[in-house]
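Questions regarding the structure given below will be posed in turn.
In this view, the complex is presented without one of its protein chains, the others remaining in place.
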Amino acid sequence: MDLGNFESLRFFYPETILTGTILLLVVLDLVLRSKKSLGYIAIVGCLISLWATLELYGTLGGWLFHRMVILDNFSLFFKVLSLLAALLVIWMSLDCLEIQGVHKGEYYTLLLTSALGMFFMASSSNLLMAYLSLELVSLTSYILTGSLPHNRRSSEAALKYLIYGGVASGAMIYGMSWVFGMTGSLDYARISEALLQGEVNRLGLFMAFVFILAGFGYKIVFVPFHMWSPDVYQGAPTPITAFLSVASNASGVAIMIRFFFPAISRLGEGGNWSYIPGVEWPHFLLFVSMVTMTLGNLCALNQQNVKRMLAYSGIAHAGYLLMGLVVLNNDGLRAMLFYVAVYLIMNLGAFLVVVIVANATGREDVEGYRGLAWRGAAIPAVCMAIFLFSLTGLPPFAGFVGKFFLFAAVIEAGGMFVLLAVVAILNSVISLYYYARIVKTMFLDFPQPDDPKVEMTVNSSALLGFLSCLTVLLGIYWGPLASYAGQSLRFFVR
Amino acid sequence: MEFATVIFYLIAAVTIGSAAMVAFSRNIIYSAFSLLGTFAGVAAIYVFLGADFVAAVQVLIYVGGILVLILFAVMLTHRIADVQITNRAVGRIPALVVVGVFLSLLVQIIRETPWQKAKEIVYAPTTSRIGDLFLENYLLPFELASLVLLAALIGAAVLSRKELKE
Amino acid sequence: MDHPIQTDYLRWIVLLPLLGAAANGLLGATLQKKIGKWAISLFACAPVLISFLLSLKALLDLLALKPEERFLIDRLYPWLSLGSLHVDVAFWIDPLSTVMILVVTGIGGLIHVYSTGYMHEDKSYWRYFAFLNLFTFAMLLLVTGDNLLLMFVGWEGVGLCSYALIGFWYHDHVNTRAGNKAFIVNRVGDFGFVLGIFLIFWSLDQQGHGTVVFREIEKFASLMKGQEIWGVGVVTLATLFLFIGATGKSAQIPLHVWLPDAMQGPTPVSALIHAATMVTAGVYMVSRLHFLYSAAPETLMVVAVVGMATALFSATIALAQNDIKRVLAYSTVSQLGYMFLAAGVAAYGAAIFHLMTHAFFKACLFLGSGSVIHAMGGEQDMRKMGGLRHAMPYTFWTFAIAVLAIAGTPLTAGFFSKDEILWQAFSSPHSSPLLWVLGVTGAGLTAFYMFRQFFLVFFGECRADSHTRAHLHESPKAMVMPLVLLAIGSIAAGWIGLPSIFGGSRFAEWLEPVFGAHHEAHGPAALEEILMVVSVGVAALGFYLAYLMYYKSRLAPERFSSLAGGLLYRLFYNKYYIDEIYQFFFVGGTLLLARIGAWIDRYIIDFIVDGSAKTTAFISWFNGLFDNHVVDWLVNKIADTTFEAGDKFRKVQTGNINGYLYVILGAVLLAMIVKLRYWS
Partner (left out) sequence: MVVGLTHYLVVGAILFTLGLYSVLTRRNAISILMGVELILNGANINYVAFSHFSSGNVEGQIYAVFVIMLAAAEAAIGLAIVLAIFQIFHTIDVAAAETLKE
């Protein structure tokens, strides 16, 4: 299926609805006096768009808009994920005191724009679309990071993010230009044809890939493109940090799989892929994965700021995710998709607790969690313990299953990859320390008399309950999600 | 040597020279103004490559827009009077080494790579072709870019606004 | 055998304690406030006791079957299906796991009852029982799970509960440190365990039969023969990895360091977890996978040597301890060593037999010591006790019986099981007389230190202060009753496993379908009798020495402690300085590496960014190492080291954006260099 502009609109409802919501928010922001309802409108927009996305299941895959974007199960999976992330983050923002001084209309508009950018990241079939969508997400992220007015941390984080992102995406387009030069085309399908058949300079192609990796890598946050994340995560408003850590990460994974798998690798027997000879990116990513998880975990050990600790934990998780990529088969990819979804749920949950605690105490450091369970916040404390244990990968939580899938994929691949599995297991042992430290602080330390009580709003408690139930549920009954992830591996190639 | 070749080297010299000024100058005002030379030089290179539309865009947006913005920002954040350490640079030597290695690697690869060869090289104005493509094959990116600009617009407003008081 | 009988009550044996834990964990705080502690006790004890009854039913059901058909299985639902790996949540019992569930629910139930008395004054009564029930659940999962993964879940679960219960009185920093130590050392072992599981699965998968279900592994175990990794047989490697897990959980050298510290927990916890059940998980696992171990003679040798070494080594440490619970702790480590010795000579039946009898008398000893501590108002130093036999008759008599049993007095349970192990160590195909000699020596030491404790605590003058002396009292009924039952068990449990010279062992017969035919004695019966007399004689010698020193006081203990200039005594007293040695090598070594690595890292980054370098870090580190000679304990420091490394790595995150960009470019260059050097 290769559709032109007007025929494509039929398969373009989710994006259209989202764009409509964005424009509506801009207008309403000018008209309405009370900004309270804007958040609910954004949520409704997300929900309708989600519905439209789900409606698209079952349609034939294909190119839309003259081969600009691809419609297939894979892109739908990530569209659903980014919508969910946006939805939950908006929900989380409703009662967040930290962003009280932020102009809500712009805030929600930018959040939705970012989600729209993620739609295109997951479905781009073209170097130009990849760059455009990545920049759309990046730009909105910079703004959202710096959206706290007259706030040192926020502005500084935005500046660092912008500079880092600018250089990384500059390197990326430089690398893309070389791919363009070697193949004479911007279209993934044609690039793949040219690369797999024609004679290429392997060194040049490798360099181009390393450059492109910089652009994708800083979204997924793996070493050595991770340096921005601790500073930015700490400085940004917490709901935005949550959004960046799950949605931005997920769409980075999407764009990377899209480019490295259907575009430039070949699918062989039994779901195994083969890379272009001479460009051994899986070998490199193997080491990158090990270094990433180790570095992330080691740095997280003694963090005093919970957001910063979660940033390093996010780096470590990027390392775990890469495990699914390097084994070059569909099992690995499926495990990756599954883990991305699970990570979204548990990490958003953890950040939600951070928001709740910050609302009550204004603190983000570990000390602020002292005796949380005995300060009227037993439920958030228990939920936090669930999320953290799930992030560690302890049964019976969803994180365990996700990790299990990843490890199983890696071990099944055998050979060198067993070493990777060993490193990953050692790492999950290390990671237990810092997650358990917070749990210990919440339950075993006694609150000081001047520690304020923690209270939750109805919104937050509903969201908290939802996320923690899901974390536990997916740890016990994950069959549907696993098969959903498996089905989402249907790529439209040509 | 052909006349065109001489002109090319001249333009390249201006572009690279002013880019070097941007990178090495100790005064930010000089840096910013040198950027003008670079942008203009790049625009001229586009003309050389038969990309008249891109050259026009380069002049309009880069020279007319971005450069002005940068100059404004420089003026707003510096007192003209203090010209001493307006543009601090650190670790020049290691940076030169890294960048030098990088450049030699890039040039090496550029020379070795068998780039794709076009069937024929045409020198014709491209404006109308690009215009057609924007409304046809590249309609979606075009619309998406407008969304990016909208976001940037809103963003610039968000970032420079005062705190909200309810 | 291929189609075991499907039942649907086995799940309740496992799940009931979980329900109890859930009830107490979720509602406990409210219940305790609104209704009272008796409700908590009910919710805690009833499930375990019902589980015990169900276990008895399972036993009877098994007895009704022909010996070779004694399997029951209860499949709940398919758990995982990943490529070639299919795992069910299924519980199964065979004669081996029946023994285990009876021990866990039976002795566990008694300890639950005992705890209602012991913990009655505690504020967090409900939390204690929630964890205790959760522990019982995890342990039952471990022994009844029909595959390695389910076993692993239980394996982790017991570790977690143990951690929570050791640190139960978390207000005291020592307790949480002990909990951490236990947890972390166990994680080291678990790492080996996981690798072992993966290796087994992977190796079978290569042959097209990837599975983790015990019965299937047994069926296909022969396929693993001949496969090699790094020149070592896969079976050997896998069993060794699994054994690392066992050394962690069952506190064998070199991972034994956590168990003595684990005595910081409430005493019933020590009895249940650190004597009767959890620590035996390693023995159970080795026996469960006996077909693999038997196929790997090298591993068996390692198991036997480690077991023997642990048995002797910790027996010598126990000689010099003064804390009533620490003596028992080292004694536990030592007895576990005996079990591994038995497993190591392929006498799995003997190992399980000793496991069972040990569970009785060690639980009795621990609960007895708990009763003593209770009466002494928390005092644990034996030098401050004495003459307690008048004040606490029940405790005294039950303790006496348990001491007789552990010392191997004829006709008690300990005698039969220990004798069986020693005889196997002498006669089995994998054994050697040296193992027997060392084993008998250990038995003598055991008798000595146990009677030393017995005399110090119950005889002589009371050395406590007058306040404590005035308050001495026998413990409440809830605590005494379990003691009595356990004491009876300490004698009677042995009779089902009479050695062959008394007419054949019922116990060995019971386990025969699992372990195959009983290794019949290779030597003549007369030899067995002579060896038995010798070992009893050695134990009697131990008793006599203790009698002379601590009852008659005719022999000054100092005469022994000052042997070899007191060197030996100091070695024993300081536990061979193991913690300190670990500290020096592991912690010192890793610290060195981490610091050097981090130093180089930082030096280069600083040099590039600022053009300056700080060279003092290395020198100050050098001083630091020697200042660090007051070394505490192993694991806390290893954790510190990891933290340290983390700190150093974090320093790279200077907040300087130019530095960040350098990292990108540096990485790209590095990748290109690697590519040019190795792959072009």
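Each chain gets a letter, A, B and C, in the order it is written, and its residues are counted from 1.
Note that in this section a residue touches a chain if its C-beta (ideal position, glycine included) is under 8 Å from a C-beta of that chain, and two chains touch if they have at least 3 such contacts.
As the structure is a computational prediction, the values presented were derived from the model and not from experiment.
Partner chains of the missing chain, restricted to those shown and counted over the full complex, are A, B, C. Among A:L159, A:L196 or A:V291, only A:L159 touches the chain that is left out of the view. Residue-wise, the contact with the chain that is not shown comes from A:L128, picked out of A:L3, A:L128 or A:V253.
Of the listed residues A:D231, A:E280 or A:D331, the one in contact with the hidden chain in the full complex is A:D231.
Although one chain is not displayed, its contacts with chain C can still be listed: residues 650-651, 653-658, 661-662, 665.
Across the interface with the omitted chain, chain A contributes residues 127-128, 131-132, 135, 139, 142-143, 146, 150-153, 155-160, 162-163, 166-167, 170-171, 173-174, 176-178, 180-181, 184-186, 230-231, 234-235, 303, 308.
Touching residues on chain B toward the chain that is not drawn are 1-2, 4-5, 8, 12, 15-16, 19-20, 22-23, 28, 31-32, 35, 38-39, 42, 45-46, 48-51, 53-54, 57-58, 61-62, 65-66, 69-70, 72-74, 76-77, 86-92, 95-96, 98-99, 102-103, 106-107, 110-111, 115-122, 126, 129-130, 133-134, 138, 141, 145, 148-149, 151-153, 155-156, 159-160.
What we mean here is this: only the chains that are shown with their structure count from here on.
Judged by contacting C-beta pairs, the busier of the interfaces A-B and B-C is A-B. Averaging C-alpha coordinates per chain places the centre of chain A 42 Å away from that of chain C.
Per-chain Cα centroids separate chain A from chain B by 31 Å. Across the assembly, chain A contributes residues 203, 207 that each touch 2 or more other chains. Of all residues in chain B, those that touch two or more other chains are 105. Of all residues in chain C, only 80, 82-85, 153, 156, 167, 170, 176, 187, 191, 194-195, 198, 201-202, 205, 639, 642-643, 645-647, 649-650, 653, 655, 657, 659-661, 663-664, 666-668, 671-672, 674-676, 679-680 touch chain A in the complex they form. Residues of chain C that touch chain B in their complex: 607-611, 658, 662, 665-666, 669, 672. Per the touch definition, chain A reaches chain B in the complex via residues 5, 19, 22, 26, 64-69, 100-103, 106-107, 109-110, 113, 116, 120, 128-129, 132-133, 135-136, 139-140, 142-143, 146-147, 149-150, 158, 178, 181-184, 194, 199-201, 203-204, 207.
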